[in-house]
Structures are given as C-alpha cells and as structure tokens.
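Structure in structure tokens, see below.
Removed from the display is one protein chain of the complex; every other protein chain stays in position.
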Amino acid sequence: MQLGMIGLGRMGAGLSRRLLRDGHTVAVHDVDPAAIDALAVDGAVPIRELSGFVEALEAPRAVWVMVPAGAITQRVIASLADVLEPGDAIIDGGNSYYRDDLDHAAMLGERGIHLVDVGTSGGVHGLERGFSLMIGGDDAVVARLAPVFRTLAPGVDAAPRTPGLTGEPVPGEEGWLHCGPVGAGHFVKMVHNGVEYGLMAAYAEGLNVLRNANIGSREHAQDAETAPLSHPEHYRFDIDTAAVAEVWRRGSVVGSWLLDLTAAALREDPDLAAYSGQVSDSGEGRWTSIAAIEEGVPTPVLTTALYSRFASRDLDDYAQKALSAMRKGFGGHEEKPTGE
Amino acid sequence: MQLGMIGLGRMGAGLSRRLLRDGHTVAVHDVDPAAIDALAVDGAVPIRELSGFVEALEAPRAVWVMVPAGAITQRVIASLADVLEPGDAIIDGGNSYYRDDLDHAAMLGERGIHLVDVGTSGGVHGLERGFSLMIGGDDAVVARLAPVFRTLAPGVDAAPRTPGLTGEPVPGEEGWLHCGPVGAGHFVKMVHNGVEYGLMAAYAEGLNVLRNANIGSREHAQDAETAPLSHPEHYRFDIDTAAVAEVWRRGSVVGSWLLDLTAAALREDPDLAAYSGQVSDSGEGRWTSIAAIEEGVPTPVLTTALYSRFASRDLDDYAQKALSAMRKGFGGHEEKPTGE
Amino acid sequence: MQLGMIGLGRMGAGLSRRLLRDGHTVAVHDVDPAAIDALAVDGAVPIRELSGFVEALEAPRAVWVMVPAGAITQRVIASLADVLEPGDAIIDGGNSYYRDDLDHAAMLGERGIHLVDVGTSGGVHGLERGFSLMIGGDDAVVARLAPVFRTLAPGVDAAPRTPGLTGEPVPGEEGWLHCGPVGAGHFVKMVHNGVEYGLMAAYAEGLNVLRNANIGSREHAQDAETAPLSHPEHYRFDIDTAAVAEVWRRGSVVGSWLLDLTAAALREDPDLAAYSGQVSDSGEGRWTSIAAIEEGVPTPVLTTALYSRFASRDLDDYAQKALSAMRKGFGGHEEKPTGE
Partner (left out) sequence: MQLGMIGLGRMGAGLSRRLLRDGHTVAVHDVDPAAIDALAVDGAVPIRELSGFVEALEAPRAVWVMVPAGAITQRVIASLADVLEPGDAIIDGGNSYYRDDLDHAAMLGERGIHLVDVGTSGGVHGLERGFSLMIGGDDAVVARLAPVFRTLAPGVDAAPRTPGLTGEPVPGEEGWLHCGPVGAGHFVKMVHNGVEYGLMAAYAEGLNVLRNANIGSREHAQDAETAPLSHPEHYRFDIDTAAVAEVWRRGSVVGSWLLDLTAAALREDPDLAAYSGQVSDSGEGRWTSIAAIEEGVPTPVLTTALYSRFASRDLDDYAQKALSAMRKGFGGHEEKPTGE
C-alpha cells in the first residue's frame, strides 16, 4: 500500500527501506534534502513540502511521523494536520509520551484525522531483523494499516512459537500488536523501554562484579575511614568478561539479544575503554517509573536502573556533597581521594 | 570417556542422559535406588555404594556431584574422598558457594584428589538445549575433562556467532568456559544467577505496570490517607500481557529466553492465578550481593531484585509494622485495609 | 489577628486551638456541626455556612483550608472563592499537590483572591510543640499573615540555634519559612514527606535486622530451593529493640524525633503485634519521586522507601507471581510455603 514517512534518520530510513523492499509505495520527507535524495535513490517518492503528501498519496492517506519526541513531534503533527484531509491518518512512530497522544488525538479528531501511535523497537538492526511494533488507535484504522505493520514486523518465524501455539498466529506473534485505543501503543513501548533499562543494568552490574573479582590481588591502603577486605583470598579471580558473555549466550538462563550485543562490544573492547560511562536516558524509562508510582505498583528494579543512569551523569552531586558535609559535621571526617 | 554421577534429580539425570546419548560411559548413584534404576534403563552403570565407582571407572577417575549445596554437598564430597584415589577428580556441579570450593579443594588436595567446580545453567531444558558450563580448576584436569564438557554444552551453533568471530571457536563459544582456578566456575555462575534475578525482576515489574494500566477505570475510595489519582484518564488501558510478551519476543530489544518462558506461562494463565507469588531464592543471588558489597561495587538492581523476593515472603514484616507504629505515633494514623 | 478555618479534623482543630490560645480570633467551619461546636467551646466563632466568613472576618480576610487533598480541597476552594472578596486570601494548609496550587492560584487570581500554600508538619503533637510551616505565595500576603505563622510555629527556641547564628533569627529559624511563590510551600513540604519516608524506612529496616539477629538459633529446613545459612553462630543474638531505641536516643548519631516515637511504640509493644504492617502513603512521597524523575536527579533511597510501602500492601502481587511462573518455566521450581 501507500505510506508517507517524515523523518529519515536511522529509524525512519530503516522503516522506509523495509517497506520499499516489500513493494510498498513510500513518499518521504525530511528537513534535510539530502536525506530525501538518499531514499529517492532507493525508490521512494521525494516530498519537498508537507503539502506534497496530499498529491502523492491516495486518500485515505497515512503518514508516519518519525522525529524526536516532544516539541518537534508536536510541531510536525500540527503542520501535517493543516494539509491532510478528514479520513487520513497520522502515525506517530517516535518515542512520544502516551499522554501527548491523547492530546494529539483530540486535536486531530476535531478535523476528522486519525492518530495511530506506534511504539517501534528494533533500533539500527530493524531494517534486517524487522521492527517490533506496539500500536494504539481505533480498530478500523489499525486494521486498514495492517499490511504496513505486517511488512515492518519480523514475522512469526522470528522466534520459535510458544509451546501450544499452532495454526493461525495469535495477536502479537507476527511481531506487531494492536494494544488498545490511542496511547496504548506508546504505553506498552514505554514499559518496554523501562524493562530494557532494568535488563541492561542487570547485565552491567554483573559484569562489574566479575571485573572486580580480583580486588583481593590489588593493593589497598588501610585506615580508619576504609572498610578492610576481610578475606582477600576470596577475590583473586581474573575473569575474562568477553568469554563469559559468550558462554552465557549458549544454553544459560540469561541468554538474550542484549547479551549478544554485549558480547560483541566486549569482544572488541574488553576494558570498554572507549566509553566514558555517562549514560543518557530518553524519556520512556522516566515515564515508566512515573506510571508505576501513579498506579501505586512498585518497580524498584526499573527505577533503580533509571537512577543509576542519572548518577552516571553526576546528577546526584549535591546529594553526595551533603553526605560529605554531614560526615565532617559528626565525625570530623575529611573526604578522601577516590577508590580504596 | 567415563564419568561418575552422584545425584540423579532433575539436573543430574539430564546431565547423565545427555552424556549417554553421546556415547560416554556414565556410572550413576543416588540415595534413591529407583533413580539409579531409571538411569540404568537408559544405559548407565548402576552404582549402589560410593565405593563402587572405584571399580566401575578407570583411573584417573572423575565423579560429578550434583546434590543440594551446603551440608549435603560437603558430606558427599567427604565420603567420596574416602573411596577415591590420588589423581582422581571430583566435579562439584551444584550451586555451591565458591568459598566452599576453596575449602573443599584444600581438603582434597591433601589426598591428591582434584576439585573442579562447574556452575551449570540450563535447568530442565538442558537435556535438549545443552548446559551452559562455567568451570573452575587446574588447567590439566579441566583439559582432561574437555570431552565431557563438550558433550554437555550446547555447542557453538546454539547462538549466532558474535560478529567478527570466525574459524576456530574462542573460549566460551562452545558453551563451556574454563573461568580460572578452583572457585572461579561457581563465582561466575553465582553472578550469572544474580543477573538472572535482575532480569526476571525487570520483566515482572514491567508486566505489573501493564497489568495495572487500567487503574483509572477502577473504583477507589478517597480520604486523607490515600493519594488521589490525579488523572484517571491516563490509566484506562486493558493490556493483554500474553500478547505483549509475544510481540516483545520478535524484533524488540528485550527479547530473551526468559521472555520466551514468560510468554508460555502467560499464554496458559494470563492472570497467573495458579501462583501465590512467594518467591524463593537459592543462595547465588545472596552471594552475588555479598560479593558486590565486599568488592565495593554497587549492584543496586541485583540486590533490589533479591530484596523483592525476601519481601514477597513477608520477611520485611517487622519493618513494615514499625512504619505503621511510627505513623500512628506522629500522625495518629490508623492502618487501613489493603489496596486503595 | 483574625483567621477563618475550614476543616476541624486532627490538624485543623489543633491549629485553631493554638491560635486561640495566643489571642487570635478564629472563625471555624466543618461539615460536621459537632466539630464546630467543640471548637466554639474553646472560644472559636462558629460558622455554619461558608458565607458566614464574610461577616465574621474583617477584610482583607484570610481563610485557612485544612481538608483532604484533591477533589475535596478543590471543591472547598471553589466554594470559598464564590463568597470571598477581592483582596482576601485563601490558605491551603493541607497536603495538596503543588501543581494544583498553580491551577488554584490562577483561578483565584481572576477574582483578585490570593492563594497561600502552607505545608504543615507536626501531626497530632503540633498543638503543644508548634507546627513547622513551609509557605508559598506573594510577598505582601505572606507578610500580612506573619502573626498567624508566628503563633503556629514552634519558635526559635524549639531547637538550639545553629552554631554561628546569633541575634535576630534568620528565615526558617522561628519554624516557619516563606519558601517562594505559590506552590513553593507545598513543594518543600512534599520533599519533607519524601525525606520522612526515607528516614522511617531506615529505622524500620535496621530494627528488622536486629529483630532477626537470632536467626541462627531457629530451626530451618534445608533443601535445594533454600539458601543455607553458612554460619548460624553469627546470628544468635536476642536483641531488645526497645532498649536499643532508648540507647540510640542519647548521644548517638541517629537520634531524632522519629526515633523518640519509635521508642515509645516499642516500649508499649516490642513485638509490634498490634500492627498488620500494611503501610499507607498519602501522596507527597509519590510526588517527591516524580519530581526527582522529572528533574533528573536520583532519589534511590526515597523511592525505595515508597515502593516498600506499595509492596507492604501487596501491590507487587502480579510481578511476584510472574517470577514464580518464570522459575517454574526454567527450573521446574514449585513455590514453597513462606519462610525458610
């Protein structure tokens, strides 16, 4: 079928190419003309102005917006609403806050335009592996767009079928899921990313424990301010973390795609020396924790993972200084240089 | 080659059968004669008394001990040491504390018997999928046992090779890894399980947020003791968690074997009504956190996951009562029934 | 000076009485006529209908609203706005979300009515000890109300002056503080309660560790599912927690008013048998964590304390069941009864 695509970054370009490969017509736009040209080479219809979508696509149209969440997404949706017609649909495939979907849908609804929110996972590998799609919106519109989702998704063969499932795939098995009304797609994607933070932190912390399993072989100063290591003989292992990642990938309970990626990174750079360790967070992790708090359900692991990222960027600075100030206040403790 | 196996529970039986299938000779013993008989049917050599291993196996012998960690493992190793001969090896494949390995190795070393510690992951699926083996011990002994490890492990094809790796597999790629001297195997397995706790909790918490995404549709009492939900309209999604697990399995960043298992469980019982939610922990999670603390590296996610299991068994009872007592003390707050 | 008071529960009655004692005129209203009568006995002016405040108080009037946060506060403020006159002030002394203050102030501002938000700490002991007041609002209005705040606050003598401070008290030292514009008072009170949750949890967890210091003397079953206690001889202390609370109250670093209250509770009931341990949370703890997340600063201790309360009410139920389901999936583990 026909689809418009706005935003031709890593994700938008990958989505477009996967659709083109499968025979869909894709009309593409980006603020950077060179990005449009690059996709045109692969067979996309270049769109220089938003208004061009109206001519290039047959009604009812569908335009996928794949731009940074927040103000930029909001602006693009508003501009698009000015050129589209009643019955058309805007697909927000970015990392929007699901609450913004509700506002956008209300605004678009007044013009008879549909909003479909699609949480899109798969990253830079999606072009080849397919994208996992979590979708919110009205039944009829989502049904109409099914061919697009089917092409983009990895398909049922991307994973062994769950025991007991045979015949026609149940929802989700093809790698795309209509999760509920507007907002439901981004809600599920939000939680997906929250879970992702937790998984990543679990591996990272474990690797750190392995990495420091030789702490008993290192020299340490000892004084009243430092906890002595009672049994240095318990910590004299030099563990090859890259090799451990390989063994865990095969037959163990902790195997996963994230572990595959970790193994690749450790193979190239076992000391991870190329990284500073200041870890960004892009919204969904925060929103997941906020949702948990508002729902009143505890997500200690997910929120801990989020906070750990904050701390990696020294956003706990004032708090830590306050601790030092207190220690000086009651114990006369002066700060010491890092490490033990 | 030839191997003895003591302990024919789920794990020990699976290991034995996988070895038998590949042509190894396996002499088996268990406290339960019926368990021995069951393996004998599959071709194992039945051993009724520990001393029987000496005759059944050619020196230098290797006997794999697969019994509950702690006192039982200690007792079996001690008994075995009484019948084996210098040059023989005892393999502790259970969930022993790596510190106990150091003690056991010292004791066995006095008799010229080797200890090899093997952290074994794979659970009830290991017979078919292969077992992930994390191994500690002296180079020569581990090398001698390589044929056993190679059979038990899933093999290099169990996962796509890490980009950049071609030709002869590097350590770990076949699914078994000599991690270091005695204790190193159980150390790596310990951390493996610590990571497992974190991964599991990440999924579980995310599912709980999805499950409660309809809290805005439920009725709630409101009073001075209960936080009102500011925007119930943000929490009106009825999410099909089983379907979400399926879609996450394909193309998403959070795909994993644990997620495959979760999908299977949710498919059968979306409400998880068959479970009470009192979650055991079997040692490694605790030891991982202790190791982190002694190393001085933070594992907030892993420890949080552990503590969450403790709390699921109400081991925080006295603490929570203390909170209620304080609230009554300063605010006159009486406890309310569960929920909001 | 003159003040109106709406809401004569524990807090509102205490505030009124403290004002009356110091010679202020207090006109009081409550949905419960008996509550009005009770205050009238102590010298308050009974107000049966909100409109009565206009006659009873001289302009510019000030009416303190002390009712449950959320819908009730909003309704009372709206009703009051209908009867008050430009130049009057409404004081929201309850546990409102500071964001609601911004909305209320905008609504009231259109009518020329001022909003002052006052976070009020002190609980049932405030009548005698004074209340700690955290105030947001316009300078002129807060200045006008200073005599009320001065009476309600504990006064500079309630704590030893901070070293270096002499002469005229600096802001905050009298026990009331103009924190900033509208919303600032409830923002600071919100964080105050967030901190309170953290402090309470710290004591509660410590007491729980003391309480279980005799776990090595108790009998435990042992099997493959349960972590054995390596050194039971390390856990054979029967600690008198009530006595510990007393000793910590004197000269130690952890002395506090919360500890005083804890000591009193433990003195009466060392087993805390009168409590179920289902701990409520009343909004500020949640909002503190949300603020932290939105600010991007980590508050792992405060959020952990919050989540621990959620878990005490079994709001992690589905998550824990998911863990059990996974354990069964990979290890064939069946759930066991509580405890070890």
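Letters are used for the chains, namely A, B and C, taken in the order the chains are written, and counting of residues starts over at 1 for each.
Note that contacts are C-beta pairs under 8 Å (C-beta built on N, C-alpha and C of every residue); 3 or more make two chains touch, one makes a residue touch a chain.
What you are looking at is a predicted structure, and each value in this text was computed from that prediction instead of being measured.
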Contact residue for the chain not shown (choose from C:G137, C:G194 or C:G277): C:G194
Touch criterion as defined above, residue of C:D30, C:E173, C:D316 or C:E335 at the omitted chain: C:E173
Given A:D22, A:E85, A:D157 or A:D317, the one touching the chain that is not displayed: A:D317
Touching residues (missing chain, whole complex) on subunit A: 9-10, 68-72, 95, 97, 123-125, 200-201, 203-205, 207-208, 211-212, 222-228, 230, 257-258, 261-262, 264-266, 269, 272, 275-283, 286, 300, 304, 308-309, 311-333, 335-340
Touch residues of subunit B, complete complex, unshown partner: 253, 286, 289-290, 293-294, 296-300, 303-304, 306-308, 310-311, 315-316, 319, 330
Positions on subunit C where the hidden chain makes contact: 98-99, 102, 121-123, 126, 129-134, 153-156, 158-160, 162-165, 170-177, 179-181, 183-184, 187-188, 191-192, 194-199, 201-203, 205-206, 208-210, 212-213, 215, 227, 229-231, 233-235, 237-240, 242-260, 263-264, 267-268, 288, 291-292, 294-302, 304-305, 307-308, 340
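Keep this in mind: only the chains that are shown with their structure count from here on.
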Per-chain CA centroid nearest to the all-protein CA mean: A
Interface residue identity across copies subunit B, subunit C - same or different by half: same
Fitting subunit A to subunit C on CA atoms, where both chains share a sequence, rotation angle to nearest 5 degrees: 180
Inter-chain centre distance, subunit A versus subunit C - centres from mean C-alpha coordinates, in Å: 37
Subunit B and subunit C, separation of their C-alpha mean positions in angstrom: 43
Two or more partner chains touched - positions in subunit C: 286, 300, 304, 308, 311, 315-316, 318-319, 330
